[in-house]
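Contents: one structure, followed by commentary.
What follows is an incomplete set of chains from the complex, kept in their original frame.
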Amino acid sequence: MPDFSLDIPISFGHCDPAGIVFYPNYFRWFDRCFHSFLQDRAGGHRALCADLDAKGIGLMDVAARFPSPATEGDRMRLDMTIADWGSKVLRLEYTGYVGSRAVVEGHELRGMFVLREGKMRAGDLAPLRARLEAK
Amino acid sequence: MPDFSLDIPISFGHCDPAGIVFYPNYFRWFDRCFHSFLQDRAGGHRALCADLDAKGIGLMDVAARFPSPATEGDRMRLDMTIADWGSKVLRLEYTGYVGSRAVVEGHELRGMFVLREGKMRAGDLAPLRARLEAK
């Protein structure tokens, strides 16, 4: 069971001259899926950052592969799973399906960036985890 | 009553360093609203173009104004109305609301581009209108 899912109707404007999704759009959807999850569980990124005195829950590393193409008119279901809570790194895994066919598989590593003694650092994730699991 | 509406949850990645929607995104949503309408009514842009021997139902002119800002976490309802069927120009009007507050108001003029005697021209819209009103 995924921790969160988005339904993405693939539109004309998401596609390139080859008629398939222009690949950077998949990362906009990964990011939107994570932020929608924050909204759903804990009032959203802005409120969470204010509560936790953080600058942002941002990206450290990302990857994806594209086993098959998606095109105009397809509906993609994007599933997100929290795969690992490290002390300073959160691993999120994503799979996008059109019907039962996988069109994208990838992951993000995210940290919670905090300003401590004038420097930006990756902060302890325990308070973030507590908020997201509270619901 | 609008002819079509989309629900757009405003996400972190749609916003700029001022914390409000980066304005070109509104036009991606206008375009997506029109294409979703084509999907809903007549099988989508690609199928319609194949049926009507057209290259595309594309933009000639567009405008918008922004009476108030939208931000991360807002949900926008985007309403589209077919305001006028000219013989070669279709006028679409859009209004986006967050709650009862208008955040964008605009229009698109679109034509149906066809290749005739080696030249791209704005074709007669009557067959397109017939398809979209058939449902």
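By letter and in written order, the chains are A and B; residue numbering begins at 1 in each of them.
Throughout what follows, a contact is a pair of C-beta atoms (placed from the backbone, for glycine too) under 8 Å apart; a residue touches a chain by one contact, two chains touch by 3 or more.
Model, not experiment: these values are computed from the prediction.
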**OP:** Tell me how many copies the full complex contains, given that 2 of them appear here.
**Re:** 4
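The criterion applied here is as follows: only the chains that are shown with their structure count from here on.
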Original post:
Through what angle, between 0 and 180°, must subunit A be rotated so its C-alpha atoms fit those of subunit B, rounded to a multiple of 5?
Top reply: 180
Original post:
Taking each chain's centre as the mean of its CA atoms, how far is subunit A from subunit B in angstrom?
Top reply: 28
**OP:** Sort out for me which residues of subunit A touch subunit B in the complex.
**Re:** 9, 11-13, 28, 31-32, 35-36, 39, 44-46, 72-73
